[in-house]
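For this depiction, one protein chain was excluded, whereas all remaining protein chains were kept in their positions.
Now for chain A:
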Amino acid sequence: MTAAVAHTRFITGRWLRASYRQPALIIFTLVQPAIWLLLFGQVFQGVVKIPGFGDTSYIAFLTPGIVMMTALMSSGWSGTTFIADMERGVMDRLLASPVSRGGLMAGQLISNATNTLIQTVLVFVIGMAAGARYDGGPAGYAVTAVASMLVGIAFGSLSNAVALLTRQQEALIGISQFVSLPLTFMSSIMIDPQVAPHWVSVAARFNPVDWAAIAARQALSADPDWSSVLRHGGYLVAFTLIVAWLSTRAFRTYQRSV
């Protein structure tokens, strides 16, 4: 167990170091959510006027949504680093060593979650500069940050699992886009599902990204419904644990095929 913790730490270090050595990538991952926020903020400005839309300020509504969308979209790329390791002999060398498989997965996911956290802070800075205001206080921001990291970890481990199973960059990117777009639109990320067709709001109920968005918006509101925050947060934690465990199992499937 202590070895697993130590290995997680070493692997986290490896990925964090690799990400700060790619300044172009950092800029891209920071600029992209900023553009989404400002673009969608303009395009869908009018939706708050639709009767039944819960919020009055669209930018305040959108900001937590873009946080989750960013966490989802960037975690989809997570597995590409695994594929790069498999294309070289790095993965084989590590799997022939006593390194903890859980540590191999967790280290990479923790490094991803760190990047997600930085993105989340940045999206809020831009959202607030554009006029978003929240009454929820520190607890609201903390819930949002944790929820975004859970989205990043859950979908990052799914991406890693797909990487281990397909071992192909193209297949991974195709699958991750195929999954992340519907998850984005069948949720409350951009619009309140109240104003969308009924089936969308039904689908959103089973969407982990939506759980995160709901938990964040509730926690950020003036009078949070904590039971809703806990319920959706709980679903999200459970989902994350299940996919993280499954993706660690994917190492075995990979080894069976080498």
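Quick note on the criterion: a residue touches a chain if its C-beta (ideal position, glycine included) is under 8 Å from a C-beta of that chain, and two chains touch if they have at least 3 such contacts; residues count from 1.
The rule we apply is simple: contacts and distances are computed from a predicted model.
Comparing "Putative beta-barrel porin-2, OmpL-like. bbp2", "RNA polymerase ECF family sigma subunit", "Bifunctional protein PyrR" or "ATP-binding cassette domain-containing protein" against the UniProt entry of the hidden chain yields the protein name "ATP-binding cassette domain-containing protein".
One of A:17, A:133 or A:249 touches the chain omitted from the figure, and that residue is A:17.
In the complete complex, the hidden chain is touched by one of A:5, A:27, A:43 or A:90, namely A:90. Within the complete assembly, residues 3, 6-7, 10, 13-14, 17-18, 21-22, 85, 87-90, 92-99, 255-258 of chain A touch the chain that is not shown.
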